[in-house]
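Notes follow once the structure below has been shown.
Note that this complex is displayed minus one protein chain, with the remaining chains in position.
Coming up: subunit A.
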Amino acid sequence: MANVLQTSFLPSTSSLRRRSISGSKGKSQSLQVKAKIREIFMPALSSTMTEGKIVSWMKSEGDKLSKGESVVVVESDKADMDVESFHEGFLAAIMVEEGGVAPVGSAIALLAETEDEIAEAKAKSQSSSNSTPQVVEEKPKQIEEAAPDVPAAAAAPSVPVAKAVTLGSAVHPASEGGKRIVASPYAKKLAKELKVDLGTVVGSGPLGRIVAKDVEAAAVAVPVAASPAKPDPVAPGIELGTVVPFTTMQGAVSRNMVESLSVPTFRVGYTITTNALDALYKKIKSKGVTMTALLAKATALALVQHPVVNSCCRDGNSFTYNSSINIAVAVAIDGGLITPVLQDADKVDIYTLSRKWKELVDKARAKQLQPHEYNTGTFTLSNLGMFGVDRFDAILPPGTGAIMAVGASQPSVVASMDGRIGMKNQMQVNVTADHRVIYGADLAAFLQTLAKIVEDPKDLTF
């Protein structure tokens, strides 16, 4: 099986160039004498290979390599293969030790052209070791980046809550007070594959164990987050003309967005007059009530009458009628998105709901939201009204049934039924829903109910 592949390390020209230029600037004026330190990359040994494990280094640091000589044995998802050097030189620094795993294309060692450059390469490898892939245990890590799913332009669900790196941060029913996570072997495998953070998944197995279907559900439904172990330093600015790879979170967003294409969605819009709501808001604003809470409450009360709009389709064969009405509200933070959830919004009174909302937003900013506070939404609200957006549409977060995009409430000239013309505050809402479970008539009826509630908001305050 040890076919010697002719696969060679692919030197990344761009990084090399950059390095040699900076090197020449720093050291000598003679541009001809460039330090040639090449990175040895994890090769792609098969079309499906995404990461490789270093089985053994056949050369040690300092060894001379000739072109075509086997340097390292790499284990891919399919086989172990000897990998040959593409260049002559000296193996200057091994960056991924035996047993370590590195993604395809990442540097695993440095190759110096001359012996003198070994030390320099070594220093380089040390300084860059922070950014190079760390040696990763082969076993599935319990904490994985989770897949946030983000609806479109709208701020919708998703996002990063810095899950502390520690395993024990999530409280899990079957985990002795959060000391560990109980997940079945297949659930763990799936979580790794689907990049779901097991710490955020609520288990439905015996004694709260996380089983495969929970992970599957979480992968599509759960907008979760998880910032990388070290908080990403926020990029100070965007360098034009560069290609910046997605962060893990952005990658997950991307995957989820693509995945959302597999859900047959449709949209229904409605114009709602908000004069009464605005008046109510003015009246109780001083008691700490926010517009978001009012909208969430109104939506929740409408959903009580239309449980189908609060349902979702998990397997393509059935309706999942959610027992609670949990309104997720998208909030933009730090270039990302998060969807704090107002749980049981239909039952909780408006004042409590408003306090809860404030608390959630504060927590979200501090990145302290607990998983159940951002991944249990059954219906999502996305509001861009504050930017003056009058209408937009949102992408349905996979795993939920519907999302409502709320535009700004604006004074409009309206012709009334009795032939008069007048001014009314109106806002446009636009619901995106999964047509497998929610039909046009369902949305129409729901929106009609919602409009009634908003236009006569006395029920919102109980």
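What we mean here is this: a contact is a pair of C-beta atoms (placed from the backbone, for glycine too) under 8 Å apart; a residue touches a chain by one contact, two chains touch by 3 or more; residues count from 1.
Throughout what follows, contacts and distances are computed from a predicted model.
Look at the chain that isn't drawn here: its UniProt entry, checked against "Electron transfer flavoprotein-ubiquinone oxidoreductase", "1-aminocyclopropane-1-carboxylate synthase", "Aladin seven-bladed propeller domain-containing protein" or "dihydrolipoyl dehydrogenase", names it "dihydrolipoyl dehydrogenase".
Screening A:L65, A:A121, A:V182 or A:A408 for touch with the missing chain picks out A:V182.
Residue-wise, the contact with the chain that is not shown comes from A:R209, picked out of A:R209, A:K297 or A:K367. The omitted chain makes contact with subunit A at the following residues, 1, 78, 80, 139-140, 174, 176, 180, 182, 184-186, 188-189, 205-207, 209, 211-212.
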